[in-house]
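Taking it in order: structure first as structure tokens, then the write-up.
Of the protein chains in this complex, one is absent; all others appear in place.
Here is chain A:
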């Protein structure tokens, strides 16, 4: 009897917390289909009385939200591909090769994760500006091309690649790159997908660096577009709801499909840490 009561309390409590957690998403989504009058009404309802696409149409007219969406998508995919490849390669070399200074260098890589962005931001900004990289996508791609976290995560996952297979392949005369592409990479598919998902999200949500480096509005990313939109059309709440929804929905879809890998990726960084 006591067990039943505590079970009911526990499950109801968890349901309540989960409902509170996703409420802001529901509210945003439903408000993005409301008319301006309904958004500003004193009497608030969760669902719109009249569903309308006006907010989505108006943000596309006022500011080319699809263009920014495509920019974000392109940058996220390209950077994710590069960073995951270099991380896997780095993880392989640091995880499977024995060489002098390996431990020290790996500690330095770990230490760079603790450097606040604010410290390196100003010198990087002056460096990239001086190199004439402002307003080019190279300025966004270069600093993200090698990821300390990625190398760290991939080195952790190298335990799942048995040394014996590598030795056997070497004795058979396979080249290192062949071993890396045909043996190490396929065996690391779980770590690769976890890192890919996180890396995609980080590029997708990165705000300050693109804001500083990209000056042409049509080259901008969606995260920065949100803030400029909000600045220029500060009373167009419907537009803001619609633009926010557009910048969240793709990530939510990716997350719901791959949620197991997201969770595994987050946990694997910590558990073996």
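Everything below uses one rule, namely that contacts are C-beta pairs under 8 Å (C-beta built on N, C-alpha and C of every residue); 3 or more make two chains touch, one makes a residue touch a chain; residues count from 1.
We take it that contacts and distances are computed from a predicted model.
Engineer: UniProt names the one chain left off this complex as which of "Ethanolamine utilization protein EutJ", "ABC transporter permease", "Catalase-related peroxidase" or "Hydrogenase iron-sulfur subunit"?
Structural biologist: The record names the chain that does not appear here as "ABC transporter permease".
Engineer: Quick one: say which of A:54, A:187 or A:248 touches the chain that got left out.
Structural biologist: A:248
Engineer: Against the chain that's been left off, what residues of chain A make contact? List them.
Structural biologist: 3, 6-7, 10-11, 13-15, 17-18, 21-25, 27-28, 31, 39-41, 44, 86, 89-90, 93, 97, 99, 105, 108-109, 112-124, 126-127, 129, 143, 145-146, 151, 167, 170-171, 175-177, 180, 201, 204-205, 207-208, 212, 223, 226-227, 230, 237, 240-241, 244, 247-248, 251-252, 255-256, 259, 262-263, 266-267, 270-271, 273
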